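Shown here: the complex without one of its protein chains, the others still in place.
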Amino acid sequence: MTDTTATGRQLPDRLDNPVKSAVLSWESLLVLVALAIFIANSFASPYFLNEWSLSDMTFNFTEKALIALAMALVIITGEIDLSVASIIALASTMMGLALQYGADTPTLVAVGVGVGILCGAFNGALITGLKLPSIVVTIGTMSLFRGIAYIVLGDQSFRGYPASFSWFGQGYVFWVISFELVLFLLAAVIFYVVLHHTNFGRRVFAIGNNATAARFSGVRVDRIKFILFCLTGLMSGLAAVLLTARLGSTRPSIAQGFELEVVTMVVLGGVSILGGSGSILGVVLAALIMGLVTFGLGLLNIPGIVMSIFIGALLIVVIALPILFRMWRQRRA
Amino acid sequence: QTRIALVVKSLGNGFFDAAAKGAEEAAAEIGDIELIYTGPTAATAEAQIEVVNSLIAQQVDAIAISANDPDALVPVLQRAQQRGIKVISWDSGVAPEGRQIHLNPSENALIGETIIKLAADYLPEGGDVAILSAASTATNQNAWIEAAKAVQPEKFPNINIVATVYGDDDSVKSTEEARGLIAAYPDLKAIIAPTTVGVVAAAQVVTDQNLIGQINVTGLALPSEFKQFIDNGASQAVALWNPIDLGYSAVFLAKALVDGEEAAPGATFSIGKVGEVTLDDTNSAAMSAPFQFDASNIEEFSQIY
Amino acid sequence: MNRLLKSRELWLAVGIVAVVGLVTLRFPRFSQPGNLLTIFNDTSILMMLALGQMAVILTRSIDLSMASNLALTGMIVAMINAAMPGVPIPLLIAGAVLAGAALGAFNGILVWKLDIPPIVVTLGTLTIFRGLVFVISGGAWVNAAQMSQEFIQLQRGSFLGLPILSWFAIVVAGLVYLLMTRTPQGRAFYAIGVNPTAAVYTGIDVGRTKFLAFVLAGAISGLCGYLWISRYVIASVEVAGGYELTIIAACVIGGVSIAGGIGTVAGALLGALFLGVVNNALPVIGVSPFWQMAISGTAILVAVVLNGRSEKSKGRIILKKAEAGA
């Protein structure tokens, strides 16, 4: 394989030092931001540096972050899924319905995850089968899925989940480490490996960079996109299990507005909304930053809406900074 | 110093701002109390949970909450209690597992009867009425509507409740639902909106569609917000309890629990100038009967709340 | 004739007539002129917003911040009105349009000068604008009692039998129609959507054109901010929460292509009207309100699928006989 004597010219693998590029990466910027917020929080509130506070903080973002992992892959391929919050509502409703028929905990989880996958498959089929733009399809299914939840539940709510089920949203695996957090970290590791160290992940990037050329290179573009929408459905289903268990009840209005928060998380994590680039580490850091910001300001009893100004500004500033920096360097050159 | 958090369904709502005023009063009266007035901006359970989470982290002494969902808040409030925080609900309650005391502004049955009576009083011949509620999950509204429906056949036989719709305490949704009711029920004589947001929206729709005199809007309204609709005749009369007293009492109850008083059925708590309340077997207490506003007294009360 | 039959707008109009017809079968009162006018009036704000969004979508961008812009400008004018009831309403409306345009310009500048993807910019300003509503109002609502009568009544007046609000929609639609079809600027929106590289060659500044589309969307949002607040007589942080996606849905149903370059004023108006009719018809025919969301979701999907069919490229048609048959 390495018989390269023919030309005598050796192409090096790479020119720039990987360590140097890691230091200058988006992720290191996010680490800095996260650290800065962490330190600011510790000074701003005496209650912040407390193991239970920090543990409680994770509940603010784990469910959304779980979906963000899958959403990152979808966005890297240049698509988007705005129906995730509605999938949660529908999956949660179906779990509630199953409960009415006496389902036990494993069945409940299976129903939640299963409904999630089905919804994702429905999105995926419309998008890849009929070649429709994902943003409009999922705006439609966003109404449809939650609409079905309303049809089933109306003004009712389901409650009375067994304690073994509630554990998924309220239980601790060890000390202050909640099950939600463990699940999220586990999922993050899996997604990290899949995206950055498998053929599948490599193809995901190729599709995002140029779907046509990827198809011409023998990548099964539609199949991969379909799988990714199913995956987002699955993660939404998991999030539905966690959220339902945490709330101990189901209403059709559950998880309202989550979709844009999830997308914000992904974009803040450095995933290009135009597709083709991004990393799981970035998304995890972005989730952490959003959790730190909302919780930190919450400790100061600043209303959530004011925090969102901060998040919105952070999103724009963090994206604008590298651009401004580049422009500044060009002007000097 | 005792730190008491007054958590409301959503910030900015006039009703809750009035309650906060009462809470401040109580805090000043008792002394050595730090009052934290907080809540989400959108009236959802998830947002309220985040607020409660941060209150737990701040290790407040007591939380007095008007809940967006009776069930969804239970787990987080239970956690608050495990961490030694006293929890009461007021106005809109949570399930008994999630709180130690619930303070009803009035007897549910009484409110239910009042809202339907408000409609019936101005419909001597009877007729169709519809209910425009808040969120379909709102505990208190659901209880009142149930109570109203329970007394109707016996006490107001010629009143016919044709529909119940939900405006989610959102002015747009409430407006649309009110329009829908008017379009769908041509013979509608009255709209009962047991929510301060819905009642304003319904009255505005009736005013806009020149139906003053044909459809009477009634329900629970804040006098300061609703005065103009009594003035223009869209509404004959509405009712409400005193939100200031409600906030005031909530702080007294919370403080009593922090001071070690036991919440048990039959226990009696004294609440400053308001008097005292006694807990029933679900540890709920009720305050006075709702107060009625009409053309004769709206001017006076609109100055107060 | 053939081209007419292929037009999306026609089919959408047919769809709307069909819905109205079906409902009328059960509820003859539904299609009375009065009720139809009411539906039009009720949909006016959505129609205007859809036109603004269309301008943005045509340029291959998207504005997720329109609803927040509306809430913010609405709160600003409501607070001014509450504090200074003497300020004449036309001045207030002009102020709302300007304020909205300024917010739109903020989006536009970021897209133009920094080249940040529009969806990211407006995702950010979506939360920023709404957060500012809270900041300027301190969270307090401005309610009917605090607004002046002129503020509330202006749009409720009528002219030639139509409410003023409807006239606002008609005038805005007329102006946008002229802009889109008869001015170089309007054609530029289409050109950069169809082929941005080629647009540069024809002397169109792509960034600036996008900027102007955002300003237009912002100005319309500002106008609608006033109209919304005076219509629902309450200004709060939650005004039009989540409405941004409804606006986009109206455009999509109206055949505006999310990929840019395709869309007409009539289409956007009909798309909005379709949502208006569906939302209005359902309560009337006694469909439970809980079905409403699923039905409008289905309507969006059906529209998307149908539009997708007609947009699908028919290939190049090299064969002579296929060409004849096509």
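Descriptive notes on the structure:
Chains here go by letter, A, B and C, matching the order in which they are written, and residues are numbered from 1 within each.
Definition applied: contacts are C-beta pairs under 8 Å (C-beta built on N, C-alpha and C of every residue); 3 or more make two chains touch, one makes a residue touch a chain.
Here, contacts and distances are computed from a predicted model.
Missing from the rendering is one chain, named in UniProt as "Rhamnose transport system ATP-binding protein" (options: "Rhamnose transport system ATP-binding protein", "Dihydroorotate dehydrogenase", "Multicomponent Na+:H+ antiporter subunit E" or "Energy-coupling factor transporter transmembrane protein EcfT"). Under the touch definition stated at the start, the shown chains contacted by the missing one in the entire complex are A, C.
The missing chain, though absent from the display, is touched by one residue of A:147, A:276, A:291 or A:304; that residue is A:276.
Counting over the whole complex, subunit C has residues 178, 181-184, 187, 190-191, 194-195, 197-205, 261-262, 314-320, 322-323, 326 touching the chain that is not drawn. Touch with the hidden chain on the side of subunit A covers residues 1-4, 6-7, 9-16, 193, 197-203, 205-206, 209-210, 212-220, 276-277, 330.
Note that in this section only the chains that are shown with their structure count from here on.
With centres defined as mean CA coordinates, subunit C is found 36 Å away from subunit B. Look at where the CA atoms of subunit A average out and do the same for subunit C: the two points lie 30 Å apart.
Counting partners per residue, subunit A has 154-155, 256-257, 303, 305 as the residues that reach two or more other chains.
Contact with two or more other chains is made by residues 11, 41-42, 166 of subunit B. Remark: subunit C residues 62, 64, 110, 114-117, 119-121, 123-128, 130-135, 139, 237, 241-242, 245, 248-249, 252, 258-259, 288, 290-298, 300-301, 304-305, 308, 312 touch subunit A in the complex. Touching subunit C in their complex are the following residues of subunit A: 82, 126, 130-133, 135-137, 139-148, 150-151, 153-155, 252, 256-257, 260, 263-264, 267, 272-274, 303, 305-313, 315-316, 319-320, 323-324. Across the interface of their complex, subunit B is touched by residues 29-30, 35, 38, 42, 134, 137, 139-141, 143-145, 156, 231-234, 236-241, 279-280, 282-284, 286, 289 of subunit C.
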